[in-house]
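Every protein chain of the complex appears in place save one, which is left out.
So, chain A:
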Amino acid sequence: MSASTPGQDQGRDKSADRRAQEAAAWVEDMLLIRDHKDREAFARLFAHFAPRVKGFLMKSGTEGQLAEDCAQDVMVTVWRKAHLYDPARATVATWVFTIARNRRIDVARRDRRPEPEDLGWGPEPDATQEDSVALQQETEQLGAALKALPAKQRDLIERAYFGDLSHKEIAEATGLPLGTIKSRIRLALDKLRHAMG
């Protein structure tokens, strides 16, 4: 984060802090769902994420009613697959994004998207709270950095994610602090490899 101007930093830190707190609350709710099938926690996640998933799908060209149905499907999947959620690997928003992306691909019925071979890591029993908090914070900083991008570049990245750009048109996401998250996940992978012997 050293390359940014002081003025940007001030605004970013404030909103990134608030958002990191929010992100931590979503993690708490996910764990309540995972461990206790807590419907109140689910109601909070639904209120926050379902409209966002709907918005994401509408921006991807899905018509309103279908987008709403898909948003429901996505939230049902969040409930059913809660046991797979690992706060040391992804924020709740990131995890919901991957489910929404997959739902969009299913609905389009065009290109299948095979998954890589998994490493056999579910939520790690020994993942530290610290790892998870650091990842949440770095992701929120990424969100803030995204907002601080020049409109033209940000628009390009958004269009790539909403499926408006072909793979040839996708530009590099330069200027975004992706390196910190890459290194954190890389460390987690190293730890896991070590644990697997």
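What we mean here is this: a residue touches a chain if its C-beta (ideal position, glycine included) is under 8 Å from a C-beta of that chain, and two chains touch if they have at least 3 such contacts; residues count from 1.
Criterion: contacts and distances are computed from a predicted model.
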{"item": "Protein that the absent chain corresponds to, by UniProt name, given \"Carbon monoxide dehydrogenase\", \"Metallophosphoesterase\", \"Anti-ECFsigma factor, ChrR\" or \"Aspartyl/glutamyl-tRNA(Asn/Gln) amidotransferase subunit B\"", "value": "\"Anti-ECFsigma factor, ChrR\""}
{"item": "Touch list for chain A against the chain that is not drawn", "value": "19, 39, 42-43, 46-47, 49-56, 58-59, 64, 68, 71-73, 75-77, 79-80, 89-91, 93-98, 100-106, 110-120, 138-139, 142-143, 146-147, 157-158, 160-163, 165-168, 170-173, 176, 178-179, 181-183, 185-186, 189-190, 193, 196-197"}
